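The complex appears here without one of its protein chains, the remainder shown in place.
And now, subunit A:
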Amino acid sequence: MANFSKSNVPQFSVDVYQNEFLPEGGREVNAIVTVTSTGGGTSGGRPADGQSGPSAGVVLMVDCSGSMEYPPTKMRGAREATAVAIDALRDGVSFAVVAGTHQAREVFPANGALAVAGPATRAQAKQALRKLTAGGGTAIGTWLRLADRLLGGAEVSIRHGILLTDGRNEHEKPEELQAALDSCAGRFTCDARGVGTDWEVKELTGIASALLGSVDIVADPQGLAADFQSMMENAMGKEVADVALRLWTPQGSEIAFVKQVAPTVEDLTARRTEAGPRAGDYPTGSWGDESRDYHVQVRVPAAGVGQEMLAARLSLVLPQPDGAPRVLGQGLVRAVWTDDMASSTRISPQVAHYTGQAELAQVIQQGLEARKAGDLDGATAKLGRAVQLASASGNADTAKLLAKVVDVVDAASGTVRLKARVADADEMTLETRSTKTVRVKK
């Protein structure tokens, strides 16, 4: 039976992996924090009791700019994928469909609000999709602002958007998109998908990053339906929104960085909001049954050998309407100074692994950047290092993507040759997925 006095929040567990031992004078404390939420009662977005999930609202934003008609399969694929996504909506979930061009237009229910999913509304929504035609420009900021208005007006606890585009954001200034992202950040989460190869990877990754969602490429419109289905299931699996990672650090310490490192690399350092003395919150968005890893680096004041201190206290907090946030789980990052070299020089395998994964994402981006700029030596060096890191860490997916851009001579040493010809889709796929990480081998 649903417990209405307590929202349907999953159990969170927080595990900290670190080498707490520092040499004399050492100041840098690294820790990998694994946050796992379980028991929210979901599996693949289909709870046994259809009514027991949290109230959710989803807005589908479909690019209907003129370019979607070239080739026509793109618009058809988008329509079909959106229909599949609508079918994946759980009964009772609020939803709307927005057609995006140089402006945003409500397609369904087109009454300034969200419809409640059910057999009838799903059928009506799919009917409305047939009227979608391509024509006009692209101004993604306007789409996001409309989605925000629709979601904000609904009495739902989980707000999510799904955005599909095939082109660059050409009909508004970058500042306008940024302003829209700033105003929407923290109000709803959004997954972004680029179809074809004419869109800008940085633009979409920026949107997904700001709105704490995923980003991916769907090079072939045929693949859209399956992707939309899994995105919607993922959205339906979310049990709790607006969870923040709260970091308390002692007087004299400073946070060097806070990054999500699995399933993707996402730097959260700049997204801190103060939360009381020496504490700050970093947004993590919505959670279903899932596990994510964070890398936290704290600089503490140096202390004498034999001293021990708490370098950071991590907690997952959920804001409550009545003020005091609920703590869902917590962990401690410690610092212990020792003169035992064997202890202080050991690197935590988790920290080493994710340091490598973060570097992998960075060298791929730098390598592709160099390649575009015509710096072939730089590109070879960076992508060679990427191949080496991907191979050493067992990141097979990224290794495969790299192999489409470079000829691997020797993965272990990172010896590669740039391919003379690289398909745009392969390059964009590599760039888009460069931040995907694998977890530590057990």
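In this section, contacts are C-beta pairs under 8 Å (C-beta built on N, C-alpha and C of every residue); 3 or more make two chains touch, one makes a residue touch a chain; residues count from 1.
Keep in mind that, in the parts below, contacts and distances are computed from a predicted model.
For the chain that is left out, the UniProt protein name among "(2Fe-2S)-binding protein", "Metalloregulator ArsR/SmtB family transcription factor", "Protein phosphatase 2C domain-containing protein" or "Autoinducer 2 import system permease protein LsrD" is "Protein phosphatase 2C domain-containing protein".
One of A:Asp182, A:Asp220, A:Asp339 or A:Asp397 touches the chain omitted from the figure, and that residue is A:Asp339. Listed residues A:Thr189, A:Ser253 or A:Thr380: the one in touch with the omitted chain is A:Ser253.
Residue A:Glu308 is the one among A:Glu28, A:Asp91, A:Glu308 or A:Asp407 that touches the chain not shown.
Where subunit A meets the missing chain, the touching residues are 249-253, 300-301, 303-311, 313, 332, 334, 336-340, 342.
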